[in-house]
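Read the structure below first, then the notes.
Rest of the complex left out; these chains stay put.
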Amino acid sequence: MVRRALKWLPWGLVPAALAAGWAHAPSLVRFALAGLALLPLARLLGEATDALAERLGPVAAGLLNATCGNAAELIIAVLALRRGLVEVVQASLSGSIIGNLLLVLGLALLAGGLRHRVQKFSALAAESQLASLALAVFALLLPALFFHLVRLAHRESLALPLSVAVSVVLLLVYTASLVFSLHTHKDLLGTHAAHEAPPWSTRKAVTLLLVSGALTGLVAEVLVGSVEEVGHQLGLSQVFLGVVVVAVLGNAAEHAAAIVLAWRNHMDAALSICFASSLQVALFVTPVLVLLSFPLGHPMGLVFSAVEVVAVAASVGLSGLVTLNGESNWLEGVQLLALYLILALCLAFLPAQEALLPL
Amino acid sequence: MVRRALKWLPWGLVPAALAAGWAHAPSLVRFALAGLALLPLARLLGEATDALAERLGPVAAGLLNATCGNAAELIIAVLALRRGLVEVVQASLSGSIIGNLLLVLGLALLAGGLRHRVQKFSALAAESQLASLALAVFALLLPALFFHLVRLAHRESLALPLSVAVSVVLLLVYTASLVFSLHTHKDLLGTHAAHEAPPWSTRKAVTLLLVSGALTGLVAEVLVGSVEEVGHQLGLSQVFLGVVVVAVLGNAAEHAAAIVLAWRNHMDAALSICFASSLQVALFVTPVLVLLSFPLGHPMGLVFSAVEVVAVAASVGLSGLVTLNGESNWLEGVQLLALYLILALCLAFLPAQEALLPL
């Protein structure tokens, strides 16, 4: 009975967070409660998506996963955009890629490596996912690089039209990669059965999907409403909050799954989660948010700061080096985590966004 | 008879372009006619070089290919330099590398991938060519990086002496690589017989080489004479014209050959064309032009803009990732093309060269 109570304990966080938001509790309390309440919600959202996908044909399942796989992240970002927190959203997108490739992969390699001396996986599969990821990330970062090299006076007029054009190209590449994996080369990728979907009926799955989506929206509203105040109170920059805090919360479900899989020595599936999730952020979540930002009234361009560009490029390069030889050990996990820690230290030492050069 | 007429049709463009140049037709007309007329000329120049190489011993043939392989590009660049279009020439050099690695390789992988599910090639051969290319490209870009980090006041006095010194080093490396491929390790590279040389007599080959070279020169003069006006009229920067337009025209023959080879599933030869052509631009064409720019009266340094440095480095990295695992498919072609498209979009959105920071 105690175990059962423990299992239901996290769900107490959801009403607590909503109550704190309604009562306008101190911002740190709202931030902490909403952040923690998002963890079981993101997990339920993922499970409902998997259960529904199980009931559909392979193509429909693929499309569902491709669009709802990062639902929690999308919901948080849309609500933050509506409040005009453009910098936090941008930072949470690059932070999501960095977090998947350094924090999650690092924890997975460390957890797996502590139990298994050397872990093997398919270098070929890792390489091909990594190539896709690198192409996506470069395409995403190129506009930012260009903005940094253009005179300030011209930047305003360029940023948005170029960002929209590039977003359309990214979505076309995403469509092409869906055609590739769901149609022309569907056998190539195999079914790595990363998660075991819960055996729910279609009706239950749809209901839970809608309920958890709606609750995620309400809780995310509380979280997003407190981000700015928390940043001021703790003296942390918006970039730090976006890269380290929001990105970690939005991807918590993937984090847990990848670490558990590595612990059980299913390295191919663990790597696949890290790479696929980053790829979805680069090719789907980001361009969709750029296009949605116009009707939401706070246009967002693909104008990542130079710090983010460097950090994302380094993450892709290093996760590549670690996985290229088809073997991993605990030291590689420590190295990735050390890099994440150094990155977080650098961001935490920045007193505020204004300290950055106006690149 | 209709087919025959069609075969000869492209040659009508040569007198048309020359007439337009002589009559000083509107610049867009001159630009378009001269650009199109260069395509059959560059092809003939390549065929005559191959046919003559066939009649010579292996070492002489290697040297001929090493110097005349990029003849069309060299001729266009020398004429543009004489007119002082230093920026267009620099942009066409980096554009040639980018074009070979993203546009040509992307089209080849896409064309081949649409016909063949998965295409295999020697990862080892690709890797060793890529290492040479990366070394050459880094050597080429290092001076530019240094200039960007030096105070403006010191830049003028440094640019030319350093560029000359680096060009001499690059030509020594090129000489070493000829000794390697034609003497000490001549069997290592094998004869991949990328093109089938036409069975012409030595006399015919030499005549056609001279005639096509002279015509290329005349037509290129018309093209180069219209570039500046076209840029102003269309509101495109010199960098865009150099990177996208001039570089594509100067390498049209290689483009066609690589795509046809990929279509026929000769992937090793197709990749070799893309890599070898880029290597020749980095180690031979560029330093020769730097050294020639002094007698031509418009000294050109190795001062590529930061945008070009980033784009070239990204192209080398991504073509490497795609070829490293010894397999390709149509999606990888799409990804390379998407990157080229995004790059071209970025350059097209730049209103003019002055918009760039004075790096």
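Before moving on, here are some points about what is shown:
Each chain carries a letter (A and B) given by its place in the written order, and its residues are counted from 1.
Please note the rule applied: a residue touches a chain if its C-beta (ideal position, glycine included) is under 8 Å from a C-beta of that chain, and two chains touch if they have at least 3 such contacts.
These figures come from a predicted structure and were not determined experimentally.
Of the identical chains making up the complex in this file, 2 are positioned in the shown model, whereas the full set numbers 3.
The rule we apply is simple: only the chains that are shown with their structure count from here on.
When the CA atoms of chain A are superposed on chain B, the rotation angle comes to 120 degrees, reported as a multiple of 5.
The distance from the centre of chain A to the centre of chain B, each centre being the mean of the chain's C-alpha atoms, comes to 40 Å.
The residues of chain B lying in touch with chain A in their complex are 117-118, 305-307, 310-311, 314, 317-318, 321-322, 324-325, 327, 329-332, 334-336, 338-339, 341-343, 345-346, 349-351, 355-357, 359.
Across the interface of their complex, chain B is touched by residues 124, 127-128, 130-132, 134-136, 138-139, 142-143, 145-146, 149-151, 154, 158, 161-162, 165-166, 169-170, 172-173, 176-177, 180, 184-185, 188, 320 of chain A.
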